[in-house]
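Removed from the display is one protein chain of the complex; every other protein chain stays in position.
And now, chain A:
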Amino acid sequence: MLALRVTRSARPAVQVRRLLVTAASAGTGFLLLSTLGYALGHPWASASAVLRLAWCVVPLAATAYLATAVARTDPGTRPRPGLAAIGLGPARLMAVSATTTALSSVLGSLLALLVFLHLRGDLTGLPFDGVRWEFLAPDQPLPLPGALTLLSLTPLTCSTAVALMLRPRDTVLATRAATRTLGRVGRQAAKAAGGRGGARGRAGSAPTRGGTGGPEDASRLPVSPPGSRPAADGHPAAGHRPAEGDALPAAGAGPTEADARLNGAGPTQADGRADGAAPRPAPPRPSPTALPWGAALLAAGLAVEAYAGGGATAAGLRLPGGLHGPGAALLGWTLTALGLALAGPGLTHLCGRLLQSAHPGAVRLLAGRGLMEEATRIGRPVGVLCAVASGAYAMAALGTDSATAGPLTVLGGLVVAGCALATLGTAAVEARQARAETTAALVRLGAPATALRGAAALRAGALLALFVPLTALVAELASVPLAG
């Protein structure tokens, strides 16, 4: 019930994001159902049906990816001190989040079922009854268990992905992460404290920081990738660790914050105050390291594609294993897409580094460093979008001379491309939420809104300038051997 209430009372932007999940789930569900329809219509062609089912993995993965991104930005399912106080800790909130996701994707699946039944002619009295595509199997009765099993795939995948992503981590992990990133500070503190156990105090207080912070603190942490999630979970877990009671200022901030919450007049003021009570900047996320892997996979994928397509011209270099044919092309595409997705964060980081190099002014500095900081969050969806775009480009280049794409291919492409785009948009929203506090501080400093907007535009422009040519290049390279 709580999940329903949380779902109902959200802002329009949040509802739109959930509707995107619903739409993606509907598209995926329809694709899955049409696989079933094809199998019903062609009971002898099981290999082809399995291939169609296998292709459905791509939209399914895209939908789950979108669902996790949407769940991360969902303000309703974020750890909040008030909710934790009444027993709604991270574990329950994870359950709420997974239920919310399941709700939107089940809605989408039902929509897909309705449309499918309607197109088959089972539901009469509506327009477009006369469509008789073969994958609908209009003459056969639809096996309900099979349909329901297929339809439950999307909600299950999405909910599981969300639950796994938001699962409450053990505080041990948080401590390890904190000591790793705070190692230098801890040593300095120990030096400064003259061996009065300063390092222990600091390291011990580190995991509780996210907990004693206000909602901003909590909102800053969970949106980052799983690595820093545990810091937010330290909040309810603080009770398990009595040793942290003496860990100074962070622990003392709790009651004052509660006072502020009671005294604070408006919600905004209360938030600002709570924010002021215990603000510790989170250690920055490590810069992405997967760029070499991404580049290697990309190169390998392109090479496989070249071998797969260029059999006639490079006969002397043909691989003995027989890497050729459409299977090899598919493998090449997959490797290329994976490489692009892996290289995305690293390339974004590089982009930011280039942007802030060589005596930057304020705008360039803010834009470049922001991009470096958000490289993991923004870069991955950008990489995925590039992979999708290059795949679409190559398909379009090939599709001109081969058979025209059927409605299912178009639908699948739309679902995947839409999911990639929506995920990128959601990631941008997430980054903005995470930086809201810094932006507010900059505004109080008197930073002109034009400067902040200029920095954002510069960031977007730099990403476009790097990734559009890259995508075009990869797509061109991928399509050359296949076309030739």
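Assume a contact is a pair of C-beta atoms (placed from the backbone, for glycine too) under 8 Å apart; a residue touches a chain by one contact, two chains touch by 3 or more; residues count from 1.
Note that in this section contacts and distances are computed from a predicted model.
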Options "GGDEF domain-containing protein", "NADH-quinone oxidoreductase subunit J", "Phosphate transport system permease protein PstA" or "ATP-binding cassette domain-containing protein": UniProt name of the undisplayed chain: "ATP-binding cassette domain-containing protein"
Selected residue (touches chain absent from view) among A:75, A:360 or A:425: A:360
Absent-chain contact - pick from A:414, A:447, A:460 or A:480: A:447
Hidden partner chain, residues of chain A it touches: 184-185, 188-189, 192, 249, 253, 259-260, 263-269, 272-273, 275-284, 359-362, 365-366, 369-370, 372-373, 437-438, 440-442, 444-449, 451
